[in-house]
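All protein chains but one are shown in place.
Moving on, here comes subunit A:
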Amino acid sequence: MEMIKKHFFSDMSIMLGRSMRHIFRSMDTIITVTIMPIAFMLLFVYVFGGAIQTGTDNYVNYLLPGILLIAITSGIAYTAYRLFMDMQRGIFERFHSMPIARSAALWGHVLTSLVSNAISFVVIILVALIMGFRSSAGVLSWLAVAGILALFTLALTWIAAIAGLSAKSVDGASAFSYPILFLPFISSAFVPTETMPSAVRAFAENQPVTSIVEAIRSLLAGQPVGNDIWVALAWCLGILIVAYLFAMRAYKRKAA
């Protein structure tokens, strides 16, 4: 037992290495989580941007937080998919019959999601810099941004884990992500909510993405974040905890 406990982190890092290989070997994952958000950024800045009134002179600055969140929301379906395939193909049964930490296999997928998102954030921010993104944020603000992004990634990844663990088919495993994909579009990520019809606006202003986008936007602009950051943190932590509990329950049920 002691030996097994001690190995949790090394087991998990072996699992992480494994699923990172999966990501780097599947082009569509890389395209979806990195290139597609960049394409959105190009589209919004150079095609729609001229017509969009945000009240800022630098639309890339306005857009970047939403683009980062799109990278997260479009990547989680792959986490669900990879998890589902592992359950399906029997490799989890092999792991579970071995003397390794029970949840290392699951945590491997969760960490993979974090690491791969971190990589795509860096790429997206570099492209944004080339497109004219400028930030006056200090180190602490950047750390806060990284923290919020990590929390949001974790929250959505655990939702993906529930889907991957309890789905009956491949399509089912990724279907859960469709409504989540729309969240950034019905938020203040691309345009201010003031111009939206009142029902849409009420939804947009009270869903998690808007508070997260506003918090990140203020942090990057070096402005006071006000309440948004607490609302954003509450959303992320709330979703994270609930999703984690349900995912663990689904995992225990599957893995005897």
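Here, a residue touches a chain if its C-beta (ideal position, glycine included) is under 8 Å from a C-beta of that chain, and two chains touch if they have at least 3 such contacts; residues count from 1.
Rule of thumb we're sticking to: contacts and distances are computed from a predicted model.
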From "ABC-2 type transport system ATP-binding protein", "Protein-glutamate O-methyltransferase CheR", "ABC transporter ATPase" or "Acetolactate synthase small subunit", the UniProt protein name for the chain not displayed is "ABC-2 type transport system ATP-binding protein"
Touching the hidden chain, out of A:96, A:134 or A:249, is A:96
Subunit A residues that touch the omitted chain in the full complex | 1, 4, 7, 11, 14, 17-18, 21-22, 25-26, 89-91, 93-100, 255-256
